[in-house]
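Quick notes on the structure that follows.
Not every chain is included here, but those present sit where they belong.
Residue numbering begins at 1 within each chain, and the chains themselves are lettered A and B in the order written.
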Amino acid sequence: MSYARLLLDVKPDSSPVDLGLRAAAIDALNDCTQACIADTDADLGEHNVAEMVTCIRLCLDCADVCTAAAAVMSRPSGYDPGVARPLLESCVAICTSCGDECERHARMHEHCRICAEACRRAEQASRDLLNAISDQG
Amino acid sequence: MSYARLLLDVKPDSSPVDLGLRAAAIDALNDCTQACIADTDADLGEHNVAEMVTCIRLCLDCADVCTAAAAVMSRPSGYDPGVARPLLESCVAICTSCGDECERHARMHEHCRICAEACRRAEQASRDLLNAISDQG
């Protein structure tokens, strides 16, 4: 079990949002950050680095946004919908863009295929959490 | 002149958004991050720390969101409106909440008064940049 889940389990807070969805989102966002940091470095090591520039920029943005979202989602105050909703929307947008770009390079670069997968999972987990938060009104 | 401005000036990119607005937003977001990190620590040193818990949590969220937004706004790809708009909206929301909470403690704690000011500036600069990005369509 992840530390995100272990720690959410022992400190019940007032948020009505499902613990499992929250832990899954935090884990997927942290995984995506790590994948994007490593993929940036792998892109920089490729012979065709000039063709990887868009992928690198999107990975850097994606890592920054996912880092912020994972931290905010780890605090109950993050579930203020006025903050959480647009933050998760920006996650969904950057994970989608970054995942699409990584996928374009997936056949040639296995590291991009793996990073695309991490982006898709973070995108889906952010969307699931966004829906759950929106359902709370 | 700030490094944000100096570096935007020498690397013209394709973004149609005004350089001055962009540099001002990056600087205000970075200032707000620093103010929130320092205010968190100052709050933790107060005798009435139990009354400062909301302020601390909001400062931590605010620092995380402002850090991400400043980094993304420092890259042209950040001006993809699908990412930039909700990210700046989450900045406006957390800077408003954090500024309001800091202001509640401003009379008793000078550090909260200063942090509230940094939050207000980051809120305004984020709003200005958001408007400029939205005007581009």
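FYI, a residue touches a chain if its C-beta (ideal position, glycine included) is under 8 Å from a C-beta of that chain, and two chains touch if they have at least 3 such contacts.
What you see is a predicted model, and the numbers here were worked out from it, not measured in a lab.
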For this session: Fill in the total copies of the single sequence across the complete complex, 2 being in place.
Result: 4
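The criterion applied here is as follows: only the chains that are shown with their structure count from here on.
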Seminar exercise, completed: Note: subunit B sits from subunit A at a C-alpha centroid distance in Å of 21
Problem set entry | subunit B-touching residues of subunit A, taken from the complex the two chains share | 54, 57-58, 60-61, 64-65, 67-68, 71-72, 75-78, 80, 82-87, 89-90, 93-94, 97
